[in-house]
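With one protein chain held back, the other chains of the complex are shown just where they sit.
So, chain A:
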């Protein structure tokens, strides 16, 4: 994973399900300055497709990177979204 950016904030939506990861990402990204990157941590496997679909269709956001990692024995889906 090559990170060429630093997350200004982290949104932890682990344990939450559709539609909350997308909805809370939108709310959190709106609180950031233009150019800032938001890190989203989710356990919802659907968040991978959903955040991609959301970022594609929504003005003012860019999905920089998505990944998976293990935290406390649980698969966590990571998403990096920039406020454009």
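Note that in this section a residue touches a chain if its C-beta (ideal position, glycine included) is under 8 Å from a C-beta of that chain, and two chains touch if they have at least 3 such contacts; residues count from 1.
Note that in this section contacts and distances are computed from a predicted model.
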item: Chain not present in the shown complex, as UniProt names it (candidates "Glycerol-3-phosphate dehydrogenase subunit GlpB", "DsrE/DsrF/DrsH-like family protein", "4Fe-4S ferredoxin" or "Tryptophan synthase beta chain"); value: "DsrE/DsrF/DrsH-like family protein"
item: Residue in contact with the excluded chain [from A:4, A:33, A:59 or A:72]; value: A:59
item: Missing-chain contacts mapped onto chain A; value: 15-20, 22-23, 25-27, 43-44, 54, 57-60
